[in-house]
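Take a look at the following structure, please.
Missing here: one protein chain of the complex. Every other protein chain is in place.
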Amino acid sequence: MSREAKKLGVFLCKCGTNIAGFVDLDSVQASLTKRPDVAFVSTHNLMCSPEGRKFVEETIAKHHPDQVLVAACSPKMHEQTFRDAAVRAGLNMGMVQIVNLREQCAWVTPDVKQATRKALTLISGAMARISHHQDLEARELECCSEIVIIGGGLAGIEAALMAANAGRKVVLIEKEVSLGGEVIKTEEVAPNMECAPCLLAPRLSAIRDHPNIQVVANAEVTDVLGFFGNFIVKVRAKARYVTKDCIGCEACFEACPTSVTSRFHLGLGTRKAIYTLFAGSVPAAAVIDREACRHFTHDSCKACAEACPFGAINFDDTDRDLEFQAGAVIVSTGHGTVDPSGIERLGYGKIDNVYTLAEFERLASSNGPCGGQILLKNGKQPTSLAVIQCVGSLSAEGVPYCSGTCCLWAGKIGHLARAKVPGMAVYNLHDRLVFEGPAGQAFYHHQIEGGTKYLHVKDLESIRLAQGPQGIHITATGMADLDVDMVVLVTGVTPPPGLDRLAEQLNIDRDAHGFLKPDHPVLHQAGTTLDGIYAVGGCVQPCDSGAAVTMAQAAVGDSLSKLVPGRKIQLEAMTSHIDKDVCAGCRMCVAVCPYKAISYDQQEHVCAVNEALCRGCGTCAATCPSGACTAKHFTDTQIYAEIGGVVHG
Amino acid sequence: MPAKKSSQAPGASHEPRQVAKAPQRTPVKPKIALYWCASCGGCEEAVVDLREKILDVVNQVDIVFWPCALDPKRADVEAMPDGSLAVALINGAIRSSEQEHMVRLLRQKAQLVVAFGACAWTGGIPALANLTSKTAIFKRSYLESPTVVNPQGVVPREEHVEDGHRLELPQLYETVYKLDDVIPVDYYLPGCPPTPELIATALGAIVSGQLPPRGSVLGPDKALCTDCPRNETKPDVFTIKDLKRIHEVQANPDECFLTQGILCMGPATRTGCGHQCINGNMPCTGCFGSVGDGDPAARMIAALGGVLEAEQEDDVRRMAGSLADPAGTFYRYSMSASLLGRQRDSKEVA
Partner (left out) sequence: MAEFEPTVVAFVCNWCSYAAADKAGGQRLPYPSNVRLVRVMCSGRVDPQFVMDAFREGADGVMVLGCHPGDCHYRNGNMKALRRFRIFETLLAQLGIEPERFRLDWVGAGEAERLQAVTTSFTESVRAMGPLTLTGSVDREVA
């Protein structure tokens, strides 16, 4: 095959004895030297060493080849090394091809003759391929260094502060009317049992006062476009009907004639149609629940406007569609839990005083419906409480996995209960227990010392609750019957509701259980399948608050290091390209691109690849029924040539 | 027309082509020949469909050989000087010794050879015989067909002596070939059959000498979707949940067939036909040939794989299995151009 007068140089690395001991490199060199299309063959003992790299550079400078083959170890080891050496010597990086003679030849072929023959075959394939190589260009793009965070719970708050303190502009988007997530709904954070509102209060103040942070609450993401360094996040901010002049003085609450069930209190308490979640919330401004407010539903009630000393009520407020530019997006939308309503034997929703953990936390919280008093339905305080662990975990009744952190949360209950009602009898019904490390063990023992009785029930699904004359009657196989005033169900952790929609908007993958999939389970847990989009905390996997914050900090760290103001990001060089003159606009490529990198031009009726989004997988090139799409550096021509080379040797 | 590579398979070696000269500018009208090999006669019909325009054609060229319509015989062609024909328009696939002989003869006598229609370009419908064997074909045609009465089991033979006279029939080949398997071809006219418009344009180009590079296809170089009226109805991202055959559903005449789950070869087939099938609410079957080089079936298979909605192995196999006749579907007009050759059941092949 004619090489069109391209001069090819071949480097053979002995790699000590790693290659030379298994492949007869002398005979390979002799064979190659005979070929008219090979300008030179140079051998070296250890080409990746500083001396070896210099040797490569100098040899290229001496012989001036147009292209070089480096037959050595796997390209995954040193493709970059030899590309860099060739580039320093004046070649384009696309003019270097590595032949894997070590991992995929010398080390797996015990017979020297076979190994040598295979080496020549692989080199032939590479020679045929490289004759069709084109220059590769590594392009760069200006990037935006701002960060959008979706989810204003503890992890989102910490991420926002860390990025803002580093000088980046941050937009913090929250679905609820104010920040705080799950943690603000609890009283104490395990394992050190720190007061949750006290933990959050200074963080919330810092967010409120930080010039770099913009909080957009009562809002949801509607679309995300673009790519790493250049995202556009579209948000719909729902009308609050209360302006920024509101400082949260709560004068309007008394005036408002309408009470409704409170979502914040998980249905266990009420609030007015104009409300904040708690005193000191960020944003401070109240919100009018349009569906409950009499001004909107009936007459034009203006009780709150009349009571407000600051004139902060605005009934003419409207939903707003906003757009934010960002270099990175961090998803910190928290988690959900298994709903125990479907588990008949536990009587949730039927038997009084059976609560989920989240509901119990509300009862125990000072910002809860009972002001922190744990009360039964009849208004009295309970004297005994049973905690049922692993409800809907490792079970067909819920999720098949262990959520890991709920043992910690279940252990917390006894502590909280005894703090409010000294001497309350607390029983934790469990099978497995998960308490990690010394801190976890210490916490567990502390609960036992405090009085929590851990009762081991081998078959948790045999637990049955019934309304008894003395409260709730609990039976289980192998356990003496138990009568308690209150039961708390600690349910398995699930992805948060609405995560599927968000994942689609962001075009990132979820795993088999619906959690967002990390980019790499070891090297990049906080990343997702798309560069620039990070996912942290409960939306990725069941985890406790500390782990969620750590992941958030990791995500911020990564984006701080990659998105430096003024620095450009390097784009993928081996992108795909669509020839407009051949493309018929059938859009099969658009349908297969995993990164939405291909778009259809309605005017010209052809498709085009956005080379900033393309990750170089080449699926579009294989799919195009017209052959209009080429995958750079893995073109049809190059691969056919390689096939021919390796088959014919 | 833009340059186009020939439809030879990658990696295959090319026979050296005869040097073809452009038609000479003499006061005498250029001579052309039309010939049919293994074909249905539809390409002849297409020429006739030029209707009045055929008068323009005969004003510009001299048709000196056209077995379907005119009287001249093989001996007349043999008598012509080499290269005296401006162009030979050859339709049909090659599957007999007579057809091979005739096309070699015409190659000798013509400056340009055009593979006219799908059969000559890629084998066409006759090439589906490459999925069976000559033995099986003879058995069916002459012995087992329901309407055959052949109690003595007579099958064609190449030679028969009767009354001292030796009678010969051409040998039927085991394999159906495309024209450029046998002789070097200068241009390809796509279609089953090519449209009269394409034929008129091609003849005009030949007469005026304004031809694209040797080996080009004389037709648009884009797939059918480019001017299909239903293309805009496709959403950007679509999947096919169930492959349906055209007779199984009432196709919506305003929606892309693929989005309805009906297999349409449009994305992998050249346009230029005026999408007559689409207008008749029938999906494209691929008669205008493929756009790119290489195997005609592979591209559509790859494209389909991209849009079938099936994630589990079972579903994938079920959907793949639902294609009743993959070769007949994807190679309907192009079995002779398959990179994998013909069916190779050694029990059947003689």
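Letters A and B name the chains as they come in the text, with residue numbers starting at 1 for each one.
The definition used in the following text is that a contact is a pair of C-beta atoms (placed from the backbone, for glycine too) under 8 Å apart; a residue touches a chain by one contact, two chains touch by 3 or more.
These numbers were taken from a predicted model, which means no experiment stands behind them.
Q: One chain isn't shown here. Among B:31, B:107 or B:178, which residue touches it?
A: B:178
Q: I'm checking contacts with the chain that's been left out. Which of B:44, B:221 or B:295 qualifies?
A: Considering all chains, including the one not shown, the answer is B:295.
Q: Among A:52, A:125, A:180 or A:340, choose the residue that contacts the chain missing from this document, as touch is defined above.
A: That would be A:125, which touches the missing chain.
Q: Since one chain isn't shown, list which residues of subunit A touch it in the complete complex.
A: Considering the whole complex, subunit A reaches the absent chain at 74-76, 100, 102-111, 114-115, 117-118, 121-122, 125, 509, 511-512, 529, 574, 592, 594-595, 615-619, 621-623, 631, 634, 636, 639-640, 642-644, 646-648.
Q: Using the document's contact rule, name the residues of subunit B that touch the chain not shown here.
A: Given the touch definition above, subunit B has residues 9-12, 94, 100, 130-131, 173-175, 177-178, 181-182, 294-295, 297-299, 301-302, 304-306, 308, 310-311, 313, 316-317, 319-321, 323, 325-327, 330, 336-346, 349 touching the missing chain.
Here is the rule we use: only the chains that are shown with their structure count from here on.
Q: When the C-alpha atoms of subunit A and subunit B are each averaged to a single point, how far apart are the two points in Å?
A: The answer is 54 Å.
Q: If we count contacts the way the header does, which residues on subunit A are in touch with subunit B in the complex?
A: Contacts found on subunit A: 581-588, 590-592, 599-600, 605, 619, 622-628, 636-637, 640, 643-644.
Q: Residue numbers of subunit B touching subunit A in their complex, please.
A: It is residues 2, 10-11, 221-226, 231, 234, 236-239, 266-268, 271, 290-294, 299-300, 302-303, 305-307 of subunit B that touch subunit A.
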